[in-house]
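Here the complex is missing a single protein chain, while all its other protein chains stay put.
Right, chain A next:
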Amino acid sequence: MLSIFKSIPTHMDYKGQKLAEQIFQGIILISAVIGFVYGLIIEQFGWTVYIVLAGFAVSCVLTLPPWPMYRKNPLSWQPALPEISGESSQKPQESLKKKKHK
C-alpha cells in the first residue's frame, strides 16, 4: 500500500514552490477581498465565508498537485561519475574530510 503512495510524484522544484506559494496567497487574498465587498453589499457574512472557501478550494486544486508548471526549473545535478576500481574505498573518506574543512 505505502509503495503506491510513494510512487505518486509530489515534488516541485524551488522556483515552483515559490510560484505555488505566490499563487495560493494571491487567490485567497483576492477571493477574500471579493467576498468581503460582496458580503458587505448584500449584508450577509455567510457569503463572505463561502467565497473564501471557494478560493481555498481553487487554490488547493491549483497548488497541491505538482503540475508541470512547477517543475520547469529542475536542479542540474552533476552527472554521476563513473567509479574507478581500486580507489573507490578511499575516495569517499577524502570527500568527507573536505566537507568538514569547509
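Basically, a contact is a pair of C-beta atoms (placed from the backbone, for glycine too) under 8 Å apart; a residue touches a chain by one contact, two chains touch by 3 or more; residues count from 1.
The rule is simple: contacts and distances are computed from a predicted model.
The listed options are "LAQU0S03e03642g1_1", "Electron transfer flavoprotein subunit beta", "Large ribosomal subunit protein mL43" or "Signal peptidase complex subunit 3", and the UniProt record of the chain not shown names that protein "Signal peptidase complex subunit 3". Touching the omitted chain from chain A are residues 10-12, 17, 20-21, 24-25, 28-29, 32, 35-36, 39-40, 42-45, 48-49, 52, 55-56, 59-60, 63-65.
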